[in-house]
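Read the structure below first, then the notes.
Here the complex is missing a single protein chain, while all its other protein chains stay put.
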Amino acid sequence: MGQAALVAAAEAPLLRVAGFVKRYGRRSAVKEVSLEVRRGEIYGLIGPDGAGKSSLMKAVAGVLSFDAGRLEVFGIQLDSEAAAERVKGRLGFMPQGLGLNLYPELSIEENIDFFARLRLVPAAELAQRKERLLAITRLARFRSRAMKHLSGGMKQKLALVCTLIHEPELIVLDEPTTGVDPVSRRDFWLILSEILHERGATALVSTAYMDEASRFHRLALMLDGRILAAGRPQDLRRRVPGVAVQLRAEHQAEALARLRSVFAQVQALGAWIHVFAQDRDATAAEREIRAALADIALHEMFSTEPELEDVFIASLRQQDPHAGAMSAAVQAPLAAMAAAADGNAIAARGLTRDFGEFRAVDRVSFNVSRGEIFGLLGANGAGKTTCIKMLTGILPPSAGEGSVGGIDMRHAGRAIKQRIGYVSQAFSLYTDLTVVENVRLFAGIYGLTRREAGERLAWTLDNGGLAGYENETAGSLPMGLRQRLALGCALVHRPQVLFLDEPTSGVDPVGRRQFWEILFRLSRIDGVAILVTTHYMSEAEHCDRLALMYAGGIVADAAPAELKRRVTEEAGSLLEISASPVLQALALLRSAGYPDAALFGEHIHLLARDPDTAGTQLRQMLAGAGIAVAHIGRRPLSMEDVFVHYVTLLERGGTLQ
Amino acid sequence: MKRPATDFPSLARIWLQQIAVLSLKEIRQLLRDRALFIYTVYIFTANIIIAAGGASNELRDSPVRVHDADRSVASRDLIYSFQPPRFRLAGEVDSAAEALRLLDRGEARMILDIPPDFAESLRRQRPAHVQALIDTSQANTGYLASSYAARIVARFSEAQVQRNIIRAGGDPRNLPTIRNEVRVWYNPDLNDKWFNTISELLTMVTVACILLPAAAMIREKERGTLEQLLVSPLTPLQIMLSKLLSMMLVMLCGTTVAIFGIMQPLYHVPFVGSVPLFFLLAALYAFTNAGLGLVAATFARNSAQVGLVVLLMVMPIVMLSGTWTPMESMPAWLRSLMYLSPLRHFIEVAYGILLRGAGIGLLWESVAAMAAIGIALFALGLARFRRQFA
Partner (left out) sequence: MNLARVLALAQREWREILRDRIYFLLAFLLPVMLMLVFGYGMSQDIENIAFAVVDEDHTPLSRDYAHHFIESRYFSFKGYLPDADAADRLLAQRKLRLVIVIGPRFAEQLRAGRAAQVQTLIDGTFATSTRTIQAYVEAINLAANTSVRSGYLARRLGLPPERVADLLHPVVLEVRYLYNQEVRSIWSVAPGLIMLILMLVPPLLMALSVVREKETGAIYNVYSSTITRAEFLVGKLLPSVTISCINAVILWLLATLYFGTPFKGSLAFFGVATLLYILCTTALGLLISLLVRTQQAAMIISLVMSIIVSIQFSGLITPVSALSGGNYAIAHAFPAMYYNEVVKGAFLKAIGFEALWPQLLVFALYALAVFMLCYLLFRKRTRT
């Protein structure tokens, strides 16, 4: 932590929350939450949908009343509407939903002007601030474009500008990065840091992405209305001691089952297995793994620092030992690895789709074989959904062809549709029907007999952990259950090909793991070909193979590990630099041959070809500029790094291999 | 997975089963959509009751003010013939200016001005000129007021006419008279409640037939469930048919409640014709309109917009149906347009069966028109529905 921040920390906190409770009717959304945010910091609230982040943030912004506890902003108790009014002048709030609070018919400039006028920003100051913010966000040349014609990243930046136009001391941003592509996200965090630093402002930011934790100075992990853990990201990681081990073994499914009998957190990541060995060091963990695997051949194994998600689940298990346990049904028999490749289950060949002038999908080609989990990774608007819609026959392609089981989907008949399962975006179930009604409906649609329907219903309830919720409406289920119900409905007719469009959005980490577990079994045991899209970079690792989509095209297509290997080959390994003042260090690095250096909270990430020599050079260079360097070390590449690498390459006009 | 069945009977069974489960789903969803469900219940119940008590051009207790310059027994007699239910004596006026003022403010709908020599003229067998100033700012009731006033005056004169004839040497018993006996068929008492409730029911049936399938379709579009259906082996025709069938059922239930639960017990609205025929043709009418609902759903992006599009469709259909203004009184260019209003044809059917006991023999033209319009609209709906995904 820098010196300025240390001084600031000594002051009274800018925001103080104690015993905060918010109820909606009988449902408690936030249960006795306490936290403090200090001046100048970026404080993160991380958690899935329904964790209570939004309620807390709205209350802080003075737009939501609450039921118990204390809430103090700038030393003012927010206990009435009148009190809330007193802080609003010094506060900026950006509600959830990308750009939804903006006015689609107005241009960028008109949007900014409106927010400024609403906040009574004097014209002269407005002109000056507007130019600066437009310049920083690189929106200046689009100033007269209507908001509805902006990309997701641009909307996000515009929303940020609008929130900042009156120079608030505290800004409250509710999920500003959800669904935004990683390049824009990096941009966003940098802009936010710069502006906050320059103005000495403070930010309270929420996110659903665990891997964004390192962007914050301090953060709180929220689940189900409570704070599971809070503190600096590095402290949180240390809180549950242990090591993460990645390994590749023969008979993946059986290996998983054996490891589970020893370790609490074991999951399949594509061809790999990820183990979180709590309270063990690397040597002990690897030894125990070898012992557990016994006669199963081990191909590769290495240890890494645990992910925050591992910590999240471990924290959860400290409170409830059963949380995150995989159901017994998930454990698979050894013999089931029958996913023999029998040609391409799904094939896209030059798939292209135009909407008027706009090309949503541009010459996309890939193949998915039986038993394979194939991922389409990209931001909202990258063309993932359009791609799936063409492959499922909902949308005819403008050019190219998509086929399932060798049959062109444009002329897909009944027989082929009978073999497809589809979970559309946001699990489009009938939210007003109950669990049983939903399953029976889809059973009826797929022409199952009464007896078959009964069997599949029992299977869905059992497999999805939905027993006990039979007569709840789908809309009242927690996201995780809703997602498994959607999957159950899509699987009711035992399809051989499964399409999943962002199946894990808004689902908590435990639910996501259980979900991937089911997908894993489907692919390995039943040999189902699975095409899944996601905008969670970290989830991409679950896929056997994945394609990175950007602006309608595929920028890379390979197994996750292969992609990382290629990036390391092409651009080098990832270095993490802790330096202070960090923004100055970043500026220096960017001008000194590392234009892609990115800010992660108090750290800087960059790719260097020869990491050891580069480390020494950088240390000298930074020290020479009077910047204190605390630490330079290597870090494993993340999928986000891979994505950003390929997109920047593309944007600079480079060619892709 | 077992091989899918391919023989015709099992395909047909599955085809029908699919429509059945989808229709059941639609009904469940409507029952659970609070706003829409309350509205649906409302239009077939409370709304009919409100309509029954509402619009009527019947002249009732119309305030009459009198300027009686004669103040004789005869003038009193005439004045007191203006009695409820049509009229109500609201007092006297002293001057023409005051009379105008009262008319201006709506405190009188008619002013009777009786000249000073009224009784004298009667006695002398000279015509007595009584003036009636009638407020025709409401044209219809104004005209009826003048008609009823003329009738009252004629009845009042009858005795005087006889006296006059006797005095002129004639025999009043020997006076030719054309007795025009007016017989109003199908609604002999001109009960507005019959007309109002039936016309409101028909309007609401139209609203339901268009709005409900449209709302059901837009709900699927909004929530993304439609794609789920499109990926399944269902055909667009099945999806549309299931919405049509379920909403038809809802509409028929609503109509049953409205007719047998409200209109008959409360207002004694007759049901002269065949009940099965009426409901059969009501079902046909649902089909006639459903296409419009589905077209509306393809134009709109959310449930608010769909409501507005439906509003834009229903208003002309209702207003150009001939319920209020008889078709023959419309300008010629509009008359041909009116044939396109599905309600115009259903009005023939509904009033025909309910009030006149008409059978299919009398109604076949309207039935054919409904079927033709229905097929055209359904085809249009299906075409637009398919196209929006292309």
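For the reader, a short list of remarks on this structure follows.
The letters A and B name the chains in turn, as written, and every chain counts its residues from 1.
The rule is simple: contacts are C-beta pairs under 8 Å (C-beta built on N, C-alpha and C of every residue); 3 or more make two chains touch, one makes a residue touch a chain.
No experiment lies behind these values; they were computed from the predicted model shown.
Touching the missing chain, out of A:Ser65, A:Ser591 or A:Gln620, is residue A:Ser65.
Among A:Gly19, A:Gly75 or A:Gly97, only A:Gly97 touches the chain that is left out of the view. For the chain missing from the display, the contacting residue among B:Ser10, B:Gln83 or B:Asn302 is B:Asn302, taking the whole complex into account. Although one chain is hidden here, its contacts on chain A can still be listed: residues 24, 58, 61-65, 81, 84-85, 88-89, 91-93, 95-97, 100-103, 105-106, 110, 114-115, 117-120, 146, 162.
For chain B, the list of residues touching the undisplayed chain reads 35-36, 39, 42, 47, 50-51, 53-58, 60-63, 78, 101, 103-106, 109, 121-122, 125-144, 146-151, 153-154, 156-157, 160-161, 164-165, 168-171, 174-188, 190-192, 194-196, 301-305, 307-308, 311-312, 315-316, 318-321, 323-326, 328-331, 334, 348, 351-352, 355-356, 358, 362.
One rule holds for everything that comes next: only the chains that are shown with their structure count from here on.
Averaging C-alpha coordinates per chain places the centre of chain A 58 Å away from that of chain B.
Those residues of chain B that touch chain A in the complex are listed here as 1, 4-5, 14, 17-18, 20-22, 24-25, 28-29, 32-33, 223-225, 227-234, 389-390.
Those residues of chain A that touch chain B in the complex are listed here as 389, 392-396, 414-415, 417-420, 422, 424-426, 428-433, 437, 440-442, 444-447, 473, 489, 493-494, 496, 499.
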